[in-house]
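Take a look at this one; I'll ask things after.
One protein chain omitted, others in place.
Letters A and B mark the chains as written, and numbering starts fresh at 1 in each.
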Amino acid sequence: MPATAEQIEQDLLRPLFQSSGKYWIAVAIATSLLLAGVAAFGYQLYSGIGVWGLNSPVFWAFDITNFVFWIGISHAGTLISAILRLTNATWRRPVTRCAEAITVFSVLIGAIIPLCHIGRPWLAYWMIPYPSERHIWPNFRSPLAWDFFAISTYLTGSTTFLYLPTIPDFAAVRDVSTGLRKKIYRVLALGWQGTPRQWQRLEVAMHIMAVVIVPVAVSVHTIVSWDFAMTPVPMWHSSIFGPYFVAGAIFSGIAALILAMALLRKFLHLEQYLRPIHFENLGKLLLTMSLLWFYFTFAERLTAWYGNSPPEMAVFWESIRKNFAPLFWTMVVCNFIIPVPILAIKRLRTITGTAIASACVVVGMWLERFLIVVPALEHKFLPYSWGTYRPTWVEDTLMASSFGMMALLYLLFSKFVPMISIWEMKVGLQSHGGVPVVVPAESRPVLEGPQ
Amino acid sequence: MAHKWGMVVDLDRCTGCEACVVACHAENNIPTAGEDQAARGRAKHWIRVERYWEGDFPNPRVRFQPVLCQQCDEAPCEPVCPTYASYHTPEGLNSQVYNRCIGTRFCANACPYNVRFFNFYNPEWDKPLQLQLNPDVSVRSVGIMEKCTFCVQRIKAAEIQAEAEKRELKDGEFTTACAQSCPSKALIFGDLNDSTSEVARLSSSNRGTKLLGELGTKPNVTYLERGTWDNASHG
Partner (left out) sequence: MERRDFIKISALSGVMATLEGCRNAEKQFIRFVPEEELVPGIATIKPSVCTVCSAGCGLLVRVMQGEAEVVRRGQQGLIKMGLAKKLEGNPQHPVNQGKLCARGQASLQMLYHPDRITHPTKRTGARGSGEFQTINWDDALKEVAAHLGTLQASGSAHSLAFLSRPLSGQRVELISKFLKVYGAPPPIWYQPFDEAVLRQANLLSFGHAALPTFDLARADYAICFGADFLGTWNSPVAQSIGYGEMRQGRPGRRAKLVQIEARMSQTGANADEWIACRPGMEGVLALGIAHVILAEKLAPQAAAARTGSLIAGWQEGLPGYTPEAVEKQTGVSAAVIKRLAHELTQSGSAVAMIGGPPLAHTNGLFNALAVNALESLVDKNSVLSFTPQVGDVAPVQASLAALHGLSAQPPQMLFLYEANPLFSAPPALHVREALAKIPYIVSFGSFIDETSAQADLILPDHAALESWMDSVAESGSSRAVVSLAPPAVLPLHDTRPMPDVLLGLGRQVGGEVAKALPWATYDAMLRAALVPLRTRPGSIDVKTDDDFWDAAQTQGGWWSSPSISPPVPAVKRAPLSAVSPQFAGAAADFPFYFLPYVSQSFGDGSLAHLPWLQELPDVLTSAMWSSWVEINPKTGDRLGIKQGDLVEIASEQGSVRAAAVLSPGIAPDMVAMPVGQGHENFTRFASGRGANPLSILAPLTEQETGSLAWAATRVKLARTGGPEQARLVLFAGGMSGFPHEEQPR
């Protein structure tokens, strides 16, 4: 635990002013992945979605899997940050901004993906409800239209939720910067002076956002799940999908958060801030979600098997013991069999342990999305038109580039915004039970280094 | 009364000759996928003849089942299209509005009959095969969904002609390309709201069933079950 407020500021502002070689290498790798994706997308725009592996009847595969995956990851931030704020869990302080950042960026990626996977992306704006000269509006009955509203609301909300608590930190950067940087951060700080009135307004605003963002987050992923559940496709048309997806989203979100924190801790030397206790607590949350995920999966599969409806059983067996069995059981290993012992046994619930468990969960949850989408589409009601699916390099590249984009956004974020909320850490230091303390301007150090 | 277009597929008459499949390709400018694309599952047969085996040699049995867009009254493909490209016309057709389609492919997933097809690439015809294209039917470009339209171009042409001549449409005056070619008359198309039409009469046959009717899609295609030959009835 850092000793003083000055120490906090120094540690948490340092990444904004100094970068190691490793940082730039990471940026370079992430950028090239992103550019590869842009090139692949350009090729796809030019030729058509035929460059993917989709066919009749598998019209969605990697595209929707990645979309759901990233929207799922986004539940890290809001839920951790919002719920932990609402429940006043003080250990949350170093975690909140990392989490909120993950949310914003993954929602952004999740919002971009559908724009890239429709057949005529240049007409995507038709999903926006605007008074068109043709007097035609989007079809509000469509779950995709719901997605549009839900995701744009969530993106707006989570950006706000990320931005609000960052204002005091922007002010902190402003106060130690000069020149152009100072101008930029002055704009970002919105004139924050740290007066009690401003603090009070901030607290109220954040409280409102925390309360509001929870139902938004829940509804977003429920609506995303209804992209599947609102069709008659066997094994899609299930009322469990709403809660199942939300639970899975939180699950994958926490895992992503743990991984991000582990990396940040190592590369930004935040050992004093992101301490084993945080990983332990998040690890316990992850354990809870793993058990919950297992419960939902088991309940869904058992009811399907018990119901014995032939179309559903065809899809069921595909995953359990036929062509998708290897992927399915890998998913179970990744989501349950490996994480639960690691997270349940205190001795194993270390930073490394939780990171390993989280990595498995991220893989497992991607597989879960894939296994929901593809086996069902491959085996709908009329066996004559069953099909198969294999991704092509274009889909692989686009997927890799989404990870590259995430990494790049996160890396850039860490360069421009303190990854850990400075003022919240200071508040924690004061141990005033959550009441913010104003740190006098004179005592803020001026940092050396490139401006 | 407004027309309500429907079709009857008589499984006892269908011989599996697939004349309907080729007739549909010729009428509706459906691009040929070619071997590679067909191998990747992108052949577009708006009407297909499904074949199911039952039993083993020496008593195998085969069932043929022509499947085309059922033009469902409660089509699952219609609510899910975000841009209203999949739209129900007042005459009971499930219409695919090509220029409104942005290619989300949601409708194709929602369709339980797998009768919707996507243009994965821009269609091409080796010259001069494009001279055969029907000028009454749009050529669909890349990124657009397509499916059986009940030959809406023929419906429209007949309606316009009848209106110009200030008369009602007669049953059998025109028909879809598939029904027109079918040698055994297994496909009957017409106005379900015209009680004197053949399709209306056959739709109420006690041999009639709906494909996947239990899903509640309310298809406007009625399948007449294959008959059986009973020794006793011909004694």
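Just so we're on the same page, contacts are C-beta pairs under 8 Å (C-beta built on N, C-alpha and C of every residue); 3 or more make two chains touch, one makes a residue touch a chain.
Source: prediction; values computed, not measured.
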In the full complex, displayed partners of the excluded chain: A, B
Option from B:D126, B:E165 or B:E214 whose C-beta touches the chain left out: B:D126
Absent-chain contact - pick from A:S219, A:N323, A:T350 or A:T392: A:N323
Residues from chain A at the interface with the omitted partner, ascending: 57, 310, 314, 323, 378-379, 383-388
Residues belonging to chain B that touch the chain removed from view: 10, 12-13, 15-19, 21-23, 25-27, 32-35, 38-39, 41, 43, 45, 48-62, 64, 126-135, 177, 180-186, 224, 227-229, 231, 234-235
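In this section, only the chains that are shown with their structure count from here on.
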Centre-of-Cα separation between chain B and chain A, whole angstrom: 44
Of chain B, residues touching chain A in the complex: 37, 40-44, 48, 50-52, 65, 67, 76, 79-84, 100-106, 108-110, 112-114, 117-122, 142-145, 212, 215, 217
Interfacial residue positions of chain A with respect to chain B in the complex: 47-50, 52-60, 114, 118-121, 123-124, 126-127, 136, 138-139, 141-145, 148, 227, 230-233, 377, 380-385, 387-388
